[in-house]
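All protein chains of the complex are present and in place, except for one that has been dropped.
Then we have chain A:
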Amino acid sequence: MKVELEADKCVASGQCVVAAMDVFDQDDDGIAILLTEQIGDDQLDDVKEAVAVCPAAAIRLVQA
């Protein structure tokens, strides 16, 4: 699976980093950054959690 991030929707909450630390980080303004686009099976649950808790609906999982 692939993660997509719409950075202009991001509100800098940091929820994605808490949910999936090895997939998301934040820049100095708090805006989310993707550390990787391709998601391994072992990361899938964490990224699904990030999609669910993101308060800006800025993260999507799509078939690679």
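Just so it is clear, a residue touches a chain if its C-beta (ideal position, glycine included) is under 8 Å from a C-beta of that chain, and two chains touch if they have at least 3 such contacts; residues count from 1.
What we mean here is this: contacts and distances are computed from a predicted model.
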Protein name (UniProt record) of the chain left out of view, among "Ferredoxin reductase", "NitT/TauT family transport system permease protein", "Carbon-monoxide dehydrogenase large subunit" or "ABC-type polar-amino-acid transporter": "Ferredoxin reductase"
Touching residues on chain A - with respect to the absent chain: 9, 11-15, 17, 26, 28-30, 48, 52-57, 60
